[in-house]
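Just one protein chain is left out here, and the rest sit where they should.
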Amino acid sequence: MATMNMIQAINSAMDVMLTRDPNVLVFGEDVGYFGGVFRATEGLQKKHGVKRCFDTPIGEGGIVAVAIGMGAYGLRPIVEIQFADYIYPAFDQLVSEAARLRYRSAGDFFAPMTVRTPYGGGIFGGQTHSQSPEAIFTHVAGLKTVIPSTPYDAKGLLISAIEDNDPVIFLEPKRIYNGPFDGHHDRPVQPWSKHPASEVPDGYYKVPLGKAAVVREGNDLTILAYGTMVHVALASTEDAGLDAEVIDLRSLLPLDIDTVTKSVEKTGRCVIVHEATRTSGFGAELAALVQENCFYHLEAPIERVTGWDTPYPHAFEWDYFPGPKRVVEAMRRVMEA
Amino acid sequence: MATMNMIQAINSAMDVMLTRDPNVLVFGEDVGYFGGVFRATEGLQKKHGVKRCFDTPIGEGGIVAVAIGMGAYGLRPIVEIQFADYIYPAFDQLVSEAARLRYRSAGDFFAPMTVRTPYGGGIFGGQTHSQSPEAIFTHVAGLKTVIPSTPYDAKGLLISAIEDNDPVIFLEPKRIYNGPFDGHHDRPVQPWSKHPASEVPDGYYKVPLGKAAVVREGNDLTILAYGTMVHVALASTEDAGLDAEVIDLRSLLPLDIDTVTKSVEKTGRCVIVHEATRTSGFGAELAALVQENCFYHLEAPIERVTGWDTPYPHAFEWDYFPGPKRVVEAMRRVMEA
Amino acid sequence: MKNRKPLSLHIPEPEARPGEQPDFSAIKVPEAGSVRRPDPDAPDHEIRDLAYSLIRVLDDKAAAVGPWNPRLDPETLRRGLRVMMLTRAYDDRMYRAQRQGKTSFYMKCTGEEACSIAAAFALDRDDMCFPSYRQQGILIARGYPLVTMMCQVYSNELDPLKGRQLPIMYSSKKNSFFTISGNLGTQFPQAVGWAMASAYKGDDRIAASWIGDGTTAEGDFHQALNFASVYRAPVILNVVNNQWAISSFSGFAGGEETTFASRAIGYGLPGLRVDGNDFLAVYAATDWAATRARNNNGATLIELYTYRAEGHSTSDDPTRYRPSDEWKAWPLGDPIERLKDHLIALGEWSEERHEQTQKEVVEEVRAANKEAESHGVLGGDKKPSVKTMFEDVYEEMPWHLRRQRQQLGV
Partner (left out) sequence: MKNRKPLSLHIPEPEARPGEQPDFSAIKVPEAGSVRRPDPDAPDHEIRDLAYSLIRVLDDKAAAVGPWNPRLDPETLRRGLRVMMLTRAYDDRMYRAQRQGKTSFYMKCTGEEACSIAAAFALDRDDMCFPSYRQQGILIARGYPLVTMMCQVYSNELDPLKGRQLPIMYSSKKNSFFTISGNLGTQFPQAVGWAMASAYKGDDRIAASWIGDGTTAEGDFHQALNFASVYRAPVILNVVNNQWAISSFSGFAGGEETTFASRAIGYGLPGLRVDGNDFLAVYAATDWAATRARNNNGATLIELYTYRAEGHSTSDDPTRYRPSDEWKAWPLGDPIERLKDHLIALGEWSEERHEQTQKEVVEEVRAANKEAESHGVLGGDKKPSVKTMFEDVYEEMPWHLRRQRQQLGV
């Protein structure tokens, strides 16, 4: 056991897998000698060699295409897209290729690759270093989409993703790399070390894909969240003084529908929180599923608290970010309804 | 007035605009001398000259990027992406550029362009000539997404899109280019000429973006549809012998929420139909919005009838396509609930 | 505006349109044997001239001449000829099947057979191929059963791809033939990745990929060449320049300004420009590039100069955009005729044996088709179980797909 922040946990997951499996390799922009702009691959090249962890040209499409070819050969590439905002040049290779190989070749070929990429705002990155594109990937049959909210989950989920034989989009909430940010940007930053989930085994372990975590049990209402928003949801529960059940989805696809349904059937009320823009965000799918599965238990409209349908504005992060204030308001509305 | 099928109506819209506005030009793969693989630009190069309607390299990213640059200069480019399945190489230019110019430059620059692209299945095109990617574009702040269901609307909406100062993704339901296919693939194909909406003015007229059409008034339930599915919804209403109110959204974004809300408040029941894969499809956003806006009027769970979460399989089109049989079943479930 | 001459926009135009005389006068065809053959390990900057010449082995008298002559034994040449004839017969039969409504779509490679088949002969059987939809010749060269190919075209009960793919989008890992994509060019950088993996593992298998002239315009073309250059990947990147991309001539891919082979130069890669209708030239160039790759000297870009003799696909009507008799005027002839004449010139073949072989391949195709059709054609009821529609989206079927399968009641 060691105390790790999320970057260290992610680094440890790759280190463990590079050590266990000679077919695992890591590449992306600045991930080699430098160790990545967020330091996620720090030390991996030195320890495992330049052929196991190396830099690439700045061509996200090429990075993903090459990983697909390697996967078809039999390797398990882990690629880093420096920011989720820059994954779009690789979109065709992800949607038309990585996601489709297995189906169109009837299992002959597949792409056992993991695409790691930091997402989300709250670091004054402006509109091209803050986006949350997860919903788009959940619309693509053949892709899995995973988002951790703690160091422990990050390592366990990443190892599961690496060993998965399907392509996994592994979105890392960069705002909580170094501490469990709860949306109270005016308060001092908390380090992970104070959080129980920073206790991370040094070695190999997995957190399964497709299983959500009930991070707080409660009876008043259900909050569905993932990534940074899990911590915002918990803080909002405190602030609201309500007995909310907070569910950390962890995998968006496959989704743990049973845990979601069970909770909403119990509480009858549901608030969905994400940082991505609202329209056609993953909250829409969650709302649709919840009303399909729990209609007769619902006592209030399902609320979505999300980023606004605008780019992420540099100077207005805290007006844009769906923080505790807005979540609490939504919780109250849902309770009063 | 003339009788036009949808291809002719789309061709006429571009012809009218090329004639009215010297800043309008049309380009894309095979759209020039040949007139497009679906004949949408037939005769335009001959009539307006090679500089107004021409072929391009097979680089969707370049096509859209060049259109953005032309828009920044002051032109109004209309580009054709040969199949919606092939729009992904242009995804970054659409999402990060066309959609963002106005915002990031505070109105200094914008992209008054129209991206025409045939979408949807039912023509045995297999998984790469059948996709319906509309939901993805509705998640992108800064883009408008429009889908016509008749020749009359196609021309009027396309002219509105061309004159709009924001980038518009204009998705054309290729299955109904030549006739209003209602999902009964086992019945003889109907030509547009038998349909009132094939009466199309020769000249300039507009159908406004952001306005839905109630194509059938009814009291039992509301069906939300667009493109080919509008005709499937109407046929299903017949088949089910139910008094459904059928709404053709026409614009997905901006969405005509008032027409949707008004209808569901009246009927209390709602079925959403689209051909795109189900998870995180536009039906999810519609379901989320309907339950947010009409919760207290809803008497049954909102149902989604959609394509399955698989690629579009060549040999199983009619098992994949959400035809009348599945829509009728959903209508019955919603009525019996 | 200042007092300057106005700018004007250039739009490329092909030499001839329907109703006009085919005009290939702009094409310079060098003498067979006239192009030097450098050492396969020569530095790229010493061989840039090869991107602007045209490697040819078969001369006008059907003799094999010059430094690129691979000196293949007659038996190999006869096998090559037969595979090309078989491929053309297969194409003709499948084209007819589509016209007869037995399938939805078909694409021929007529006139381009050497581009895939001679290359397949020069490669090892386990070198990995990442083809486009016009390299069915590779599968036939490698002995993949015609019946199986036809079952894919018919999406019938024996279709190895379970009715999921458009006709001709074959896949066969056993034959080192990558699953064909409908999205142009995506396989080019994937081939580079496969080759990088082979190098990473210290394997000795190389990769080869094929795209068309029009497809060079996709961003993936650039990704492939750049990654191949940076990591010196053991891969052969073929551009089949058949002059047309559906209705657009190669000028819309940049072919008006220079050669496609010369694209290699800016990446520090060798670019070879080859007579794609010359079986021996294609073999020799592929062999040269394979040797280079196996010696850890990295990738080669090969432009295979040929002509698309028929329509782009069964959905296309080429008489709408080019003179109908253009192929007859094509200066590089027909790869089958040229190899046939060569074998005859060698005294290793005759008109009679050729006719005999033609009968055989047609019969072989007919018999295969009979068997394939007995397992169903598109739209018939002999097809894979509908259940399979939900399989292979993921390795394990997630709950939402299981639920959807139940909803469909299968």
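All chains are identified by letter, namely A, B and C, in their written order; residue positions are counted from 1 within each chain.
Heads up, the rule we're going with is that a residue touches a chain if its C-beta (ideal position, glycine included) is under 8 Å from a C-beta of that chain, and two chains touch if they have at least 3 such contacts.
Since this is a predicted model, take the numbers as computed values, not measurements.
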item	value
Touching partners, among the displayed chains, of the absent chain	A, B, C
Touch with the omitted chain, as defined above, among C:18, C:145, C:266 or C:331	C:266
Hidden partner chain, touching residue among C:133, C:252, C:279 or C:390	C:252
Of B:57, B:283, B:311 or B:324, the one touching the omitted chain in the full complex	B:57
Sites on subunit A contacted by the missing partner chain, in the whole complex	29-30, 32-34, 37, 50-51, 54-62, 85-86, 88-89, 124-129, 278-279, 308-311, 313-316, 319-320, 326
Where the missing chain touches subunit C, by residue	1-2, 4-12, 44-45, 124, 196, 198-200, 202-204, 206, 217-223, 226, 229-232, 234, 251-254, 256-258, 262-269, 271, 293-296, 298
Subunit B residues touching the omitted chain (full complex)	25, 51, 56-57, 59, 61-62, 65-75, 89, 92-93, 96-97, 100-110, 141-142, 144, 164-166, 210, 253-255, 257
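In this section, only the chains that are shown with their structure count from here on.
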item	value
Maximum centroid distance from subunit B, chain identifier (CA atoms)	C
Distance from subunit B to subunit A - Cα centre to Cα centre, in angstrom	32
Length of the line joining the C-alpha centres of subunit B and subunit C, rounded to whole Å	36
Subunit A and subunit C: spacing of chain centres that average the CA atoms, whole Å	41
Set of subunit C residues in contact with two or more other chains	162, 164-165, 169, 181-183, 219-220, 393, 400
Subunit A residues counted as touching two or more neighbouring chains	89, 92, 96, 100, 103-104, 141-142, 253
